[in-house]
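Omission of a single protein chain aside, the complex is shown with its protein chains in their original locations.
Chain nomenclature is as follows: A and B, assigned in order of appearance, with residue numbering initiated at 1 for each chain independently.
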């Protein structure tokens, strides 16, 4: 039997009727606010070229590591989803791939992927039945037909989605050609870049030395010297601001460890690493030192700094070798902040003109370390519930565990953090609903007034991200 | 004043009336499904011999470490409960012991023990007043009279409880006589064993060398050689399958650490340990290596593997010396999985024909490590909320923290994990209620449809455990 796809008006709001009414009232005032997307991974090239998206598979399956990981966990080989890897035969027929996805759709019950997908199916493509094996062809044909029409090109969707500004993320060596092309095109959509220097600050990367060579070529600095290396990074930061409109940097480290070594020690460390004579622990120490250096530069040039620690990237070596990165095999680990951030905070923690936004995959830090740190240090703010926690329950845990110590105003609203462009409205819709859900609980239990909650709801949806990212 | 004992029809379901109605509707469809008990600790001898249970004290107090630990924590000496130990006088009068338990029954307020006990008192023995010192004699006499009747013998209760299959747990050297006797008896209740090899893979045990001797005698293998030792374990696994109907193995390690050493290194390690020349860390490394070996064997012979890490067994040395094991002095510790399981996963993690079920006592891993791991690796599944978390709030935390990342289909339904036979229906009843509680919340907040929730409820109560344990 085919079930209707019908997004309930009150979805995700509290169960208790009076609380739900308050939440709905709060939500109605933020529902149509423009989308501020200050941290994401969509392809700037889409907006530069404005070409049609290919089909349902390339839009909904391949770019979504949440979808791939769940299917893979239940024995669905990536090759059977059209992803080449290893020596297995690859399914080439897109309709077959889409049917395979549809036949496993029940796996997503209870996950945010399901909510995001259904939201896009319904609001973007007007689908009104649930995705099942029986409706798979209908979906495939409907989506593909729509994608071929002008209204579904990237720029048209950007405007339809109500995006005020969206940030992409580029490596430190990126030429930013797509961003330059967008600016040159005369289109007035605001697409900006974010400076992500992991490729030139992580000595454990195989391409580290090559990357330093490119860095030198791009900047004209002598990056074999510590001061030249720092100068080169400053130049790239400036280039990202000027050519790509960047207002922020992003740092994805294995841990939150920071360091602030004496100048001569850091020079020796840098020399060892660039000469290929790094010792045990040197790479970790260098990454730690570089977080502090980046914070110092951020205090100088005004860019907002983001730290996303704690993911073991590409945990599955067989999958990595066969299929490459970003197939869902990044697994979180325990991290700590109170000790790890201390060297950085000792250096710049009391500067109110610096904004360092912290994210975590280890929720045991929310109440224990992150909220107390952000509730004290002027430079710190808390990023939203991240990645696996970008979900209804994850967001409630975030608010319940951080608000009582850090308040709302040490948080920065929502990040969608996605390369799945069609899910962006769904993700912001979900985040706004959950914030209103939480605020309504505070109102009904008389912890804040209704008018205060309304003000906070708007701040979380719109004002705080604009302020934190200087947009 | 004596209070009525009256199991409310809607107990444990959500407070909000509409959500409660949905939950009740879901529960009604799973309430009477047969009990699948794939992991437990009841005595197979009960079903082999089918003799009457002794009395209220031996049924409800002595086998229940949850009950003993709570009483002990409040200064009730184990000797005063009839358990001999140390040099203290032992209470011998069973009625006095029962009264002592009854007089402390308020300690269990808010605990699952209270819910399990009341359920058994009411549904198994028809008691209709609360247990207090005043009603203690009435309880004692009612229970003992019932236990003497034929309808309360183990096999009759097995059938009355609606048990389709129950697994016991035996050490690797167990002769499985009780299981053989059950099979030979013609009774058609399905009681199967589980292969638990801790006694022959943990070099820290005092009886490790003696156990290897028995292992050699039982299998005819030369267990002084690494290959002979592995062959002996393969034979015992086969024996457990053939003589005891085992479909699963169980592994209770201090940590989740695994290893996958090169063959020559593991041979040297094994030789050191079996020759009594083990070095610091060798025992831990060996246990770690053996988890990987067991996973490889499981991929070969199709047995489902279970890992229960993180308990400091017999934390209280005085109690251990005086009263022995299993008196409630096992205390959890922090564990991690992302790093610990990597060697095993690198070896067999991508095999969809292997099922490795993970349990934890450290809930900080649910959302951080376990759900991401199970939501990626084909071999991994999540066991239910375990031990201290086998409780209403514990189960909600489990679902709330794992479903959004791993979904429902990477979990395996409920385990009762108990030696308290009379509590088994209560435990399954509680687990089904809490799953329906959680599912009803998803329905009322429009995260899944009612018909999907109904399907999931049946899967969690019946289909998933049968599939995961190949029953």
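Here is the rule we go by: contacts are C-beta pairs under 8 Å (C-beta built on N, C-alpha and C of every residue); 3 or more make two chains touch, one makes a residue touch a chain.
In this text the structure is predicted, and so the values were computed from the model without any measurement.
Among A:195, A:286, A:408 or A:462, the one in contact with the hidden chain is A:408. When the full complex is taken into account, the listed residue touching the unshown chain is B:110, out of B:110, B:213, B:281 or B:324. Shown as candidates are A:4, A:32 or A:451; the residue that touches the absent chain is A:451. Interface note: of B:120, B:192, B:248 or B:361, the residue touching the hidden chain in the full complex is B:361.
In the full complex, chain B touches the hidden chain at residues 3, 7-8, 10-17, 69-70, 72-75, 106-112, 114-115, 130, 312, 315-319, 328-334, 361-364, 388-389, 391-394. In the full complex, the hidden chain is touched by chain A at residues 14, 16, 18-19, 336, 338-339, 342, 345-346, 349-350, 352, 364, 367-369, 371-378, 380, 400-401, 403-410, 441-442, 444-449, 451-452, 455-456.
The criterion applied here is as follows: only the chains that are shown with their structure count from here on.
If each chain is reduced to the centroid of its CA atoms, chain A and chain B end up 40 Å from each other.
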